[in-house]
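A single protein chain has been omitted from the complex, and every remaining protein chain is retained in its original position.
Chain nomenclature is as follows: A and B, assigned in order of appearance, with residue numbering initiated at 1 for each chain independently.
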Amino acid sequence: MNFVLIFLITIFSLSLFFYGRSKTKSIAIEKNIKLNALPKFYGYYLVLWCSIPSLVFLLIWSLFEPVIIKSIIIETAANQGAIFNDKNEANLIYEKIKAIHLGTYFGDIDSILRESALAYAKFINLFTNSKVVLIFAIVIVSVIYSLKKINKNNKARDDVEIILKGLLFVSSLIAILTTLGIIFSLLFESIKFFSVINIFDYLFGTNWSPQRAFVRDASSITAAEFEELKDAFGFIPLIAGTTFIAFIAMLVAVPIGLFSGIYMAEYASLKIRRISKPIIEILAGIPTVVYGFFAALTVGPFFRQIGENFGLTVSSESALAAGLIMGIMIIPYVSSLSDDVINSVPQSLRDGSYAIGATKSETIKKVVIPAALPGIIGSILLAVSRAIGETMIVVMAAGLAANLTINPLESTTTITTQIVMILVGDQEFDSPKTQSAFALGLTLFIATLILNYIAQRAVKKYREKYD
Amino acid sequence: MNNVKIKSKNLNVYYGEKQALFNVNLDLNEKEVTALIGPSGCGKSTFIRCINRMNDVIDICKVSGNIEIDGVEINDKNLDVVSLRERVGMVFQKPNPFPKSIYDNISYGPKIHGKGETKSELDEIVENSLKKAALWEEVKDRLDEPGTGLSGGQQQRLCIARAISVNPEVILMDEPCSALDPIATAKIEELIDELKKPTL
Partner (left out) sequence: MTKEQRLKKRHNAEKRFRFYGLASIFFALLFVLILVHNIFSKGSSAFMKTAINVEVFYDKDLLELELGASEEEILEADFFDITIESLLKVYPAKNMDEEDALIELFTTDAEIEIKKAFLNNKNLIGKKINLEITASDDIDQLHKGNYPRDLPEDRRRISNFQLEIYDVLVENKTITKNFNNYFFKNGDSRDPEIAGIGGALVGSFYSILICLLLAFPVAVLASIYLEEFAPKNKITDFIEININNLAAVPSIVYGLLALQILLATIQLPRSTPLVAGITLALMTLPRIIIPCRASLKAVPPSIREGALAVGASKFQSVFHHVVPLALPGTLSGTIIGLAQALGETAPLILIGMVAFVVDIPSTPIDPSSSLPVQVYLWSESAERGFVEKTSATIMMLLSFLIVMNFLAVYLRQKFEKRWN
């Protein structure tokens, strides 16, 4: 149905374009007046008026129709006497009703279901009809309005441009909408989570075992269950594991990235620079799942083998393997940014240092790096935020159990790993376990936001200094 | 008449394809202030940058011919530019203090050349250099403040003090006053005159 509507609107718009163009031409000749814009702009004008309001309406309608129908149908089913204890069962019944309507349901059909399916068919019909009628009404009204306008020889070009500019503005608003969407979706579930789990139990608890939260419905929690849950969602082991792995990653990425950035900015000839820079940037272009595979299947077992040779027990999913590989992945973030930052240190400072007889490395260490420090710190912070948000490497190579450990040879877990583990496969909505993933997501989002904010300010301040 | 300190023979300098200096033969004397004048772009900077091999920093710049300081050829591949530049200091057209404290700006040279082993020796070098650059009175109470916070004239004197700090035999100055107002210029010209006197 939607496709038919879109098709009709398109055809109609196109014919309006040609109509508008020739109409204005003939008006101009007939009345011998000068048009305020080229005829084609009158065509565009009609097209925009015909298509945009109706399409926007159609989009909004299609977004909300299923949700509304679903809630109506579940309610009618309940009125018919259907019994469901939670959302999942309600969903199941709704799916059954839909299947009956489509003729793809092969189970037993009782009277409740049959009645509801009839109601469903009725509503679908009603909604579709009203949709079609409303869209035609919108098209007609807007086309009449715009035809009137072009008969008055309005400044069609200006009007078209104003509408298009509005379209451009709306496109750029999508960034804000996405941010709002993220905040809304994280907060929505997090608030539910924190209404069951005390936020301090979450922030300062030292035990993370969400599998204990078998409670399905958070609203009907008993006191005993509550005690169980109280210390199942302690955030400390996760943040400890996350920072620990990020720390190992930075131990690898900062020196290697910084030294390669320095070498490329200060020593490398143009030719070496032109070859090595893209090769280092390959490291950032490799999908993280590939690193994860390499860490889990090659690096992890390799470390365990080495450990065995030295009589050490190394878990095959170790913080060391994950951190090391993550560090390598992050090298280009540090090296490219610090290369840029170092390049923008003015040459006059270097000249001043050379002129007193400093060697190149002395100049770099004592003059260039201190001058570039805010920018370098900014780039390192950005790299840290990459590290804590990185998911696949840790999911595949770091382990699942929330150990509080500082032994890099043991397995640890991270915030991102837990989000994936909780949400992979079937989820029970409305259980504190599922909600906890959103709380973790919120924590992660806030942490990376703060890091990015500081980093971007540092880099910006630095840029302003030398621009 | 003083002895010849710097002697250039058939000096040619090229920036890539473009030749900037043509056969320069020039003798410069010890304990004198020698000024090069000429229209902009005639090669003044290029010439004086040859004397402490600052042109090495520019990739496309090629130098041929000879420059001798005290009879020693400095365009020699094996000559250590680091110790050459310790003997031949330079002040640039635009003041370029390091983004560090005034104290660190001056102590930088002595430190890298191992000239002030102890804190008190460094203090002394800093004080003497600033005094010679006629800046001591103005900054002695704020040695910890960044050198970039000084006025243009003060910054340039700071750069002169920085050049003096390692006791160079020659100081090259490339239009050191072009970015300064007349009063600051007068102060620096006075200072240049002072500097040609032998140190006690």
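Here is the rule we go by: a residue touches a chain if its C-beta (ideal position, glycine included) is under 8 Å from a C-beta of that chain, and two chains touch if they have at least 3 such contacts.
Since this is a predicted model, take the numbers as computed values, not measurements.
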Inset, instruction - With touch as defined up top, name the shown chains that contact the chain not shown. - result: A, B
Legend entry - Omitted-chain contact residue, chosen from A:Thr288, A:Ser379 or A:Thr412: A:Thr288
Legend entry - Candidate in contact with the missing chain, chosen from A:Ile262, A:Leu349 or A:Ala458: A:Ile262
Legend entry - Residue among A:Lys70, A:His101, A:Lys149 or A:Arg463 that touches the chain left out of view: A:Lys70
Inset, instruction - Tell me where the left-out chain touches chain A, residue by residue. - result: 63, 66-67, 70, 157, 161, 164-165, 167-169, 171-176, 178-179, 181-182, 184-186, 188-189, 255-257, 259-260, 262-264, 266-267, 276, 279-280, 282-283, 285-290, 292-294, 296-298, 328, 331-332, 335, 359-362, 364-365, 382, 385, 388-392, 395-396, 416, 419-420, 423-425, 429, 437-438, 441, 444-445, 448-449, 452-453, 456
Inset, instruction - Write the list of chain B residues that the hidden chain touches. - result: 80, 82-83, 112-114
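Going forward, only the chains that are shown with their structure count from here on.
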Inset, instruction - Between chain A and chain B, tell me the centre distance in angstrom, where each centre is the average of that chain's C-alpha atoms. - result: 56
Legend entry - chain A to chain B touching residues, read off their complex: 346-359, 362, 366-367, 370-371
Legend entry - In the complex with chain A, residue positions of chain B that touch it: 52, 54, 57, 81-86, 89-92, 94, 96-100, 108-109, 112-113, 159, 162-163, 165-166
